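For this view, one protein chain was removed and the others were kept in their places.
Presenting chain A:
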Amino acid sequence: MAIKVEHEVHGRRKNRNYGVLMLLIGFVGIVFGLTVVKVLQLGDARQFETFDHVARPQIVPEEGTE
(Lines give C-alpha, C1' and ligand atoms only; values in the text may rest on other atoms or scores of the structure.)
Protein backbone atom coordinates (compact mmCIF):
# COMPACT_ATOMS: atom_id res chain seq x y z
CA MET A 1 0.00 0.00 0.00
CA ALA A 2 1.35 3.38 -0.99
CA ILE A 3 2.10 5.69 1.89
CA LYS A 4 -0.26 8.63 1.73
CA VAL A 5 -0.32 11.50 4.18
CA GLU A 6 -3.54 13.35 3.80
CA HIS A 7 -4.63 14.89 6.99
CA GLU A 8 -6.63 18.10 6.87
CA VAL A 9 -4.09 19.80 9.16
CA HIS A 10 -1.59 19.74 6.25
CA GLY A 11 -3.96 21.78 4.16
CA ARG A 12 -4.60 24.25 6.97
CA ARG A 13 -0.95 24.68 7.76
CA LYS A 14 0.25 24.88 4.17
CA ASN A 15 0.62 28.65 4.27
CA ARG A 16 2.61 28.51 7.49
CA ASN A 17 4.84 25.69 6.34
CA TYR A 18 5.73 27.46 3.11
CA GLY A 19 6.35 30.65 5.08
CA VAL A 20 8.77 28.89 7.41
CA LEU A 21 10.48 27.31 4.39
CA MET A 22 10.99 30.73 2.78
CA LEU A 23 12.33 32.16 6.06
CA LEU A 24 14.82 29.32 6.43
CA ILE A 25 16.00 29.68 2.82
CA GLY A 26 16.35 33.42 3.38
CA PHE A 27 18.32 32.89 6.58
CA VAL A 28 20.69 30.44 4.90
CA GLY A 29 21.13 32.92 2.04
CA ILE A 30 21.98 35.72 4.47
CA VAL A 31 24.53 33.66 6.40
CA PHE A 32 26.10 32.44 3.16
CA GLY A 33 26.18 35.94 1.68
CA LEU A 34 27.71 37.39 4.85
CA THR A 35 30.36 34.69 4.83
CA VAL A 36 31.31 35.44 1.23
CA VAL A 37 31.45 39.20 1.83
CA LYS A 38 33.41 38.92 5.08
CA VAL A 39 35.97 36.50 3.64
CA LEU A 40 36.47 38.55 0.48
CA GLN A 41 36.96 41.67 2.59
CA LEU A 42 40.00 40.06 4.18
CA GLY A 43 41.88 40.94 1.02
CA ASP A 44 45.03 38.89 1.49
CA ALA A 45 44.35 35.37 0.24
CA ARG A 46 46.61 33.88 2.90
CA GLN A 47 44.22 35.12 5.56
CA PHE A 48 41.52 32.85 4.15
CA GLU A 49 43.46 29.89 5.48
CA THR A 50 44.34 31.44 8.82
CA PHE A 51 40.71 32.34 9.38
CA ASP A 52 40.05 28.99 11.05
CA HIS A 53 41.78 30.18 14.27
CA VAL A 54 44.09 27.17 14.25
CA ALA A 55 47.83 27.65 14.16
CA ARG A 56 49.12 26.32 10.82
CA PRO A 57 52.94 26.52 10.85
CA GLN A 58 53.14 25.40 7.22
CA ILE A 59 51.52 28.59 5.94
CA VAL A 60 53.71 30.95 7.96
CA PRO A 61 56.40 32.16 5.56
CA GLU A 62 59.89 31.22 6.60
CA GLU A 63 62.28 34.01 7.46
CA GLY A 64 64.15 35.32 4.47
CA THR A 65 61.71 33.95 1.87
CA GLU A 66 59.79 37.22 1.49
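To be clear about the criterion, a residue touches a chain if its C-beta (ideal position, glycine included) is under 8 Å from a C-beta of that chain, and two chains touch if they have at least 3 such contacts; residues count from 1.
Here is the rule we use: contacts and distances are computed from a predicted model.
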item	value
Listed names "NADH-quinone oxidoreductase subunit F", "Amino acid/amide ABC transporter membrane protein 2, HAAT family", "Diguanylate phosphodiesterase" or "Protoheme IX farnesyltransferase", matching UniProt entry of the absent chain	"Protoheme IX farnesyltransferase"
Chain A residues touching the omitted chain (full complex)	9, 12-13, 15-16, 18-19, 30, 33-34, 37, 41
